[in-house]
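Removed: one protein chain of the complex. Kept in place: all other protein chains.
After this line comes chain A, so read on.
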Amino acid sequence: MFPVLEIAHSPLTPLWFILISVLWIGFFFLEGFDFGVAMLLPFMGKDDRDRRVMVNTIGPVWDGNEVWLITAGGAMFAAFPGWYATMFSGLYLPLLLVLFGLILRGVSFEYRSKHPSSQWRTTFDAMATIGSFLPTLVLGVGFANFVRGIALGPSPTLNGDAPLVTTSFWGLFTPFALVGGILFVVLFCAHGAGFVALKTTGHMHQRAGRTASTLGWAAAVVMAAWALMFNLMYAPAGSLQHTLTWVIGILAVLLVVVGALLSGRGRDGLAFVLNGAAITAMMAAMFIKMWGNIGFRPVGVDFDMWIASSTPYTLKIMTISTSIFLPLVLAYQIWSYWVFRKRISKEAIPSDIAPASA
């Protein structure tokens, strides 16, 4: 399917494509819910104590969740420098929006309680909401474009032709891409509401459960539309790939439906896991579609995952380090979730506006 090049093909190249998919899935599974919680702040948080309950559900873990993105970016740089170079320079403005959002939200969590003024808090809460909405929407639009394949053309450089994105910024907003963006927003909001339901007691718990159920049904509808468009419009060429994207697409819809049902019945834990599984399935379908061409349609220039890949030697070093350290990272991240496993109640939040210091 792809031209055989005079490059040392390494079996580690496909492995790293899979590992990078795993990093992105980890990012969306985890940061998906904390994006969602922050997006829901103005809707589910009726007063400041409500919002504090919500922010504190993700407080100890959001920073660690975000590192999944930084690691995914770093891994793309190391394992597929060509991919990293073409994608990051070609999607400059969308990535700028993502960065802008991430800066706003990162600061807002840390600073919202550092000054006893409601104006101050409202400002930072709004920043958290906008800062979570922007990356969610842009990444949804972006990944839909990878399913479709972003057009590439050659650009002469010092070292020969570089594959360069030729699709314009506005050209990224196709109907399918917009559905992708909406899907990410709705799905992550449902995931976030599910997390708040799982982590709280009392009124907040009930409100979050209802929201998770409602949003879950909405997400199911959008997911169904997305999966249909995906498979009807952009079905991958290979027969196995084609079968897989259909099966996984349908599975993703089913997972969201069952998640919504369970949210309605107060089965918070299972509902949350199923929603996460739906995100995993959705992302997996996209990466299956991106297999080989890594999300691009090159015209007049050679570009695929083999060309974009690092050397077997670099990949070997990366593979060894990752097999030692990724289990360790998973272990302590899981431990941190375990330490903060208890539910939070609004009553337990001091009404005193000055927060406990570090």
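Criterion: a residue touches a chain if its C-beta (ideal position, glycine included) is under 8 Å from a C-beta of that chain, and two chains touch if they have at least 3 such contacts; residues count from 1.
Convention: contacts and distances are computed from a predicted model.
For the omitted chain of this complex, the UniProt record lists the protein as "Cytochrome bd-II ubiquinol oxidase subunit 1", which is one of "4-carboxymuconolactone decarboxylase", "sn-glycerol-3-phosphate transport system permease protein UgpA", "Aspartate carbamoyltransferase" or "Cytochrome bd-II ubiquinol oxidase subunit 1". Only one residue in the set A:P14, A:P42, A:G64 or A:G264 touches the chain that does not appear here, and it is A:G64. Shown as candidates are A:V55, A:L139 or A:V185; the residue that touches the absent chain is A:V55. Of the listed residues A:P81, A:G238 or A:G264, the one in contact with the hidden chain in the full complex is A:P81. Check A:L12, A:I25, A:M44 or A:L95 against the missing chain and you find that the one touching it is A:L95. Taking the whole complex into account, chain A touches the unshown chain at residues 6-7, 52, 55-56, 59-64, 66-67, 69-71, 73-75, 77-82, 84-90, 92-93, 95-96, 99-100, 102-103, 106-107, 109-115, 155-160, 162, 164-165, 310-311, 313-314, 317-318, 321-322, 325-326, 329, 332-333, 336, 339-340, 342, 344-345, 348-350, 355-358.
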